[in-house]
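All remarks here apply to the structure that follows.
A single protein chain has been removed from this complex, and every other one stays in its place.
Moving on to subunit A:
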């Protein structure tokens, strides 16, 4: 289901949704689609609903109290602030899907960022080589963690807690006891600090919407051709139109001049991290929703024994989840390094991991495994970023910000646990 790309209606059953009767093929009515959705929500499958509602409420709240929250400058800031932890959260979705946890993802991103900085600055590598090496470092870390969990059988909580401490030490050693390395490579700096030209922003949006529409319509036509039930065209129109409208509003806002002093420096366009995150989102969603590998991931998370009997290599799935998680953590580390213009022992440390786990869970990924999507990381990551950003604007100390973010994580985990209980009781 590529429905995940439409953030405004994330849980609507897609073309392959739950809205059809198997004896009578045809187009499901819009009303029956809505009813099925309502049933699922009542049955405890909240999906991304809480995150979307939370995002709207928070935005209205902060906008009412601090009008500057809605400024174009702040909107762009919000996106670049959230991007690093969104990338890490995307990786965590894979691990959480299996009912495991990776507590070391934050510091793994730190280690990878340190590798990047050292290769770029001390060794003078070109940016692509350094980025490749940083991501490879993440892959190796993930392989190690995954093998310890899946083959040796140590609980992931313990393995990654040990790694959490270990990687913290490795970062310190790599950075020669806490000096920081500044990054001067223009390409790397551009990721979180530069913008697409306004025209390119529009072009990418147009291509994205067109491809999405083409995939959806083709799928629909294929299903109608075979006599399978299809989603109503109105729903497709809402989805495609929603993506186009929301995308257009975002691109339009980001294309406004947001520099305070235009003569010194012009600042307009979509931040480069946005398409980077979008590509990760599409790739991750494709992997989870459209391939056997993704299906096996859900199967192992839902019932590992059933997956084993179905001939799925459960250990391999476990290992690959950790590999994906740490590799995406490396991407998060690169974004963080770009945004900070440097790497220091705190890169990927302090609250980075908790915010990322919070992002995934707030977005609707279950801590019990078997339920979650990559888009959850984006939605939840935006909620976390809005809280951090909005409370910063209101002048609260970081102490209060931590406490509030922690409470939101707890509420999200509570909603997860309760909705699961509700689903089990039926």
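Note that a contact is a pair of C-beta atoms (placed from the backbone, for glycine too) under 8 Å apart; a residue touches a chain by one contact, two chains touch by 3 or more; residues count from 1.
What we mean here is this: contacts and distances are computed from a predicted model.
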Protein name, per the UniProt record, of whichever chain is missing from view ("Pyruvate dehydrogenase", "FAD-dependent oxidoreductase", "Sugar ABC transporter ATP-binding protein" or "DnaJ domain-containing protein"): "Sugar ABC transporter ATP-binding protein"
Contact residue for the chain not shown (choose from A:228, A:354 or A:413): A:228
Contact residue for the chain not shown (choose from A:47, A:106, A:271 or A:301): A:301
Residue, one of A:29, A:197, A:259 or A:291, that touches the chain absent here: A:291
For subunit A, the residues touching the chain missing from this view: 13, 16-23, 43, 45, 222-223, 226, 228, 290-292, 295-296, 298-299, 301-303, 305-307, 309-312, 370-371, 423-424, 426
